[in-house]
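Complex shown without one protein chain; remaining protein chains in place.
Should a chain be cited, it is by its letter among A, B and C, assigned in written order, with residues numbered from 1 in that chain.
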Amino acid sequence: MELLYDSEQQAFREEVRAFMKEMAPVDIAAKAHTGQRYDKEDMKRWHGILYEQGWVAPKWSKENGGAGLDPIQVHILDEEAFAAGMPRLQAFGLSMVGPVIIHFGDDEQKSRYLPKILSGEEFWCQGFSEPGSGSDLASLKTRAERDGDKYIVNGQKTWTTQAHIADWMFCLVRTDWDVKQQEGISFLLIDMTSPGVEVRPIITMDGEHAVNEVFFDNVEVPAENLVGEENKGWDYAKFLLSNERTGIAGVGQSKAEFARLKAIAKKEKRRGVTLSEDPLFRAKLADLELKLRALEITNLRMLIEEKEKGAPGPISSILKVVGSEVQQGIATLTMEAVGSYAAPFLPESLEDSWNGEPIGPDYAAHAMPYYFFRRKASIYGGSNEIQRNIISKHLLGL
Amino acid sequence: MELLYDSEQQAFREEVRAFMKEMAPVDIAAKAHTGQRYDKEDMKRWHGILYEQGWVAPKWSKENGGAGLDPIQVHILDEEAFAAGMPRLQAFGLSMVGPVIIHFGDDEQKSRYLPKILSGEEFWCQGFSEPGSGSDLASLKTRAERDGDKYIVNGQKTWTTQAHIADWMFCLVRTDWDVKQQEGISFLLIDMTSPGVEVRPIITMDGEHAVNEVFFDNVEVPAENLVGEENKGWDYAKFLLSNERTGIAGVGQSKAEFARLKAIAKKEKRRGVTLSEDPLFRAKLADLELKLRALEITNLRMLIEEKEKGAPGPISSILKVVGSEVQQGIATLTMEAVGSYAAPFLPESLEDSWNGEPIGPDYAAHAMPYYFFRRKASIYGGSNEIQRNIISKHLLGL
Amino acid sequence: MDFTFTEEQSLMADSLRKAYESDYDFDKRRAFLDDTATFHSPAMWQTLAENGFVGLLAPEEAGGFDGGGAEIMAVTAEMSRHLALEPFLATSVMGVRLLVTAGTDAQKSNILPQVVAGEANLAVALYEPGQRYDVAPQTTTTKVDGDDFVLNGTKAVVVGGDSARWIAIGAKLEDVGSAIFLVDAGADGVSKKPYRLVDGRGAVDLELSGVRVGADARMAADDAETALAEIEDWAVTASLAETLGAMEMARDLTHEYLQTREQFGRPIGKFQVLQHNMADVFSDVEFARSMVFWAASEVANPDAPTRRRAVSGAKAFVDNAARNIAERCVQMHGGVGVTDEYALTHYVKRLTLGQILFGDRDEHLLRYTNTNA
Partner (left out) sequence: MDFTFTEEQSLMADSLRKAYESDYDFDKRRAFLDDTATFHSPAMWQTLAENGFVGLLAPEEAGGFDGGGAEIMAVTAEMSRHLALEPFLATSVMGVRLLVTAGTDAQKSNILPQVVAGEANLAVALYEPGQRYDVAPQTTTTKVDGDDFVLNGTKAVVVGGDSARWIAIGAKLEDVGSAIFLVDAGADGVSKKPYRLVDGRGAVDLELSGVRVGADARMAADDAETALAEIEDWAVTASLAETLGAMEMARDLTHEYLQTREQFGRPIGKFQVLQHNMADVFSDVEFARSMVFWAASEVANPDAPTRRRAVSGAKAFVDNAARNIAERCVQMHGGVGVTDEYALTHYVKRLTLGQILFGDRDEHLLRYTNTNA
């Protein structure tokens, strides 16, 4: 008996689960079990399936082509998709720039961009961080100078996830230098094929190429690609970041990853006893599972609040911090569970293109890159230090 | 085989141990096993025994009546005294004001005060903290105004340990209001029987009366009771506090208390298995024991440095922080080990005067007050936050 | 699941708050604390009875409120905010729940009304010395003598045993199995060693030496361990709600202290390390609240493993949060945080008590893993 959800929500979950069972591609799901990496093709395929079903943009209103689900339904959909081993959809289009265009874009922008975000035809990336402005986002320096009906953009972005496979970037640029930092920023949409855009890979410690540096050398951007008003970009960014906070707890994904960890712990043994029965390891598992449970219920409390009152407040910061701790905890215990076979480092074996022989059990190769990958969970989207600043300032008035 | 000490040090330890075996009073030692409180009489008696042996002031030079031991010998003596269940001697006289008088006092002060500190005839207390100045000691407000051959003292001290049984207080007072805070402070010796001195008890959460508020209402203090120069008191206080840091790790005491914890864990059972064999509890014990071991070796490294180079540097701050964590860890696990019988709260049963019936095992009554008492370990003598400030400023230059 | 209280539950908490606010400030409470005869305020207990709180879990036909986990949560959290000393946990949670689930018809009709009216208190003896947190009777035994039973044994840390008129006692039966007896606390052979718990509430150690009871004292539980385990879970749930109330108060006192206490020329709440500590305390309280909701929503679940999984899981989690919050709040206060004159100390005491009553964290973590799917 599960008391967290009412019968209508339970029914929706059954519906989603049945859909997943029928429609989630088996070959994509198989990757989740061993931690293989999804490629762009996997993401596009799954995107297409959800698009057909009308669930690809669950939070968008129906008039904009979304599913118009409430926050709890969105959460259920998210959980079930992860439980079925499906990849997270491209958030940059669906959860970030999409809502900004819906709220602040003009009609032309809406009809130009939204359909292709929904269909998955165009991939997006986010041009916010710069080498000199990480946590201090407002100090960004990339400049866009108006020249007739276009802007000339110069500067550099960094940590740009999937810039190398993206068609478009939504980008914060400085358009006024004589005002308070926050008041001189604009929100531009940049075609990644524009002359002068150069993408250079950043290889991270997990051996993956997911983030990039992006350089702009006199890139011409049509003025019609400005979203909303010039110099109001900071407001749109704040709106975007507050949307990003929904789902930031990562409950669905963590539940799926925790299930994988538990399965590994049932296979790995210490002195003849499985780790799931080993007193120390199972205590660590239980501790983490309880933290995940607390996260899940707290997240649900916020979703109910959001459903009733609109957007979530700064209280979502507490979900971000603990959510990242849970994600990191799962990855850490996974590495511990795998033991010495986490020591061989073969991140290339996680790609479809790899043809080598596996070392150790099939879940081993994933463990170490995954541990490294998760270090970022407490850094991006506003580091946990920034989150605690937000809590102490905005919630506690300190 | 114990590699930490050389053969000469081992021999000294044997000598000390033999002395303890012969001379440590059995009735006092018995209190250590159950955590009964030592009273003033116990402390005086043990003080007298060490005085006879010439070990009461191990660090003082022989010409000042001390034992002239090196820092490692002092540490060994300390360890063995705790292992024998003896109380810590009054540090206020022997380790704090004594060295200040030796270094900065005049001959009259030396001959007036030092012999009675050594003999234990006079007990001291420390008048540093004030209600408004805890971590920010230099902001103290108690004022001493020169009036002919005396000072008139007005103000208030707080957290004054053992003021109610002390004969004398060494006290920081403000003698100049027109200079930088640190430059207007003087170091006065105040007779606690002076008219106008009022001591009010502060009862702490462990149910004990150990600390006090001390009020000064036009207290007359002879000018000859000024140590060193007027307005140089801050320097003497810094000297005193740097001496206080030696032994701040509390290794000897923690080893003795850890041994008591281990003995309790061998008696208490969970589901028929002693806690010392219970997988979770023994892992916690082992973790704590290793932390204590790391503290012990690190402390010894510092002592060797002190022996070779003189006083310990700010690096002793790392001993304070971890030393307090170890002390608190031992008290916490002791409470956990005792279990529900730590719930009855009878701090009065820890006093000699108590005649009631014990509740639960004989070590039970101590557990909860001890846990509460140890909360102070990370607060007094410069809170752990202040210690981390010191490390980051003075060692790391941040 | 609805995570907000119903209007009725909120009104209940409000009326409690008003009662405690008017007659139970810090100084008045200190007087109750110093009263070694009752260990609580009989007048306040009477008020609670008159307002229907004592019978919160009793059925309506017995004059009760027919409440469940959510009501327990609302009421005990509120009482804890006022550091209430009244024997609500022992009588109204443990005792009444046991009477309702395991009382004979005669016991229910004779005793329950007195209890609901505040005229007779209850206590349930869960543990025995040396058995730690095992509720199965081990050393307490019965012999049949004619129509009577004769009980011998010892019970440890019986919360509320000091004021209880009736104490429920689990005992091994002569032949096989076990039973629970509702024993008159004044019966011959019952000897009580009363004392305060660390938060000031009363408890006793109990010695039973040839205590003779009639067959009507035997409760209608097939097996003492199963019935007492359920009562223990209710006690844990109530204790968790107390912990939540105390956490909130510790948090608020510390929050206020950070804004008013000055050091180095500014409020200490301006120091980033304290800001982050305070942020973590704030966060910990909210996550703990979620887990208390979980326990409260499942404690009445007739499926014992599901009930236990939620209750023990919540306890293992919340104990940890309680310790962190208590220790950090003291640390942020510095010296004043450990003085008996300051309210924080008393919330810390309650938070600490909660960690060792009715099973500690390791115990519940173990129980949780044993129910693990």
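In the analysis below, contacts are C-beta pairs under 8 Å (C-beta built on N, C-alpha and C of every residue); 3 or more make two chains touch, one makes a residue touch a chain.
Please read all numbers here as calculations on a predicted model, not as lab measurements.
Touching the chain that is not shown, out of A:Asp42, A:Glu122 or A:Glu268: A:Glu268 (per the contact rule at the top).
Shown as candidates are A:Tyr38, A:Trp55, A:Phe123 or A:Trp159; the residue that touches the absent chain is A:Trp159. Contact residues of chain C toward the unshown chain are 271-273, 276. By the touch rule set out above, chain A reaches the unshown chain at residues 129, 132-136, 139, 158-159, 202-207, 211, 268-271, 278, 280-281, 332, 335-336, 338-346, 357, 359-360, 368, 371-372, 375-376, 378-380, 383-385, 388.
Listed here are the chain B residues that touch the chain not shown: 1, 3-6, 282-283, 285-287, 290-291, 293-295, 297-298, 300-301, 304, 315, 318, 321-322, 385, 387-389, 391-393, 395-398.
Methods note: only the chains that are shown with their structure count from here on.
One simple way to say how far apart two chains are is to compare their mean CA positions; for chain A and chain C this gives 43 Å. Mean C-alpha positions place chain A and chain B at a centre distance of 53 Å. Residue positions of chain B with contacts to 2 or more other chains are 280.
Within chain C, contacts with two or more other chains are made by residues 274, 365.
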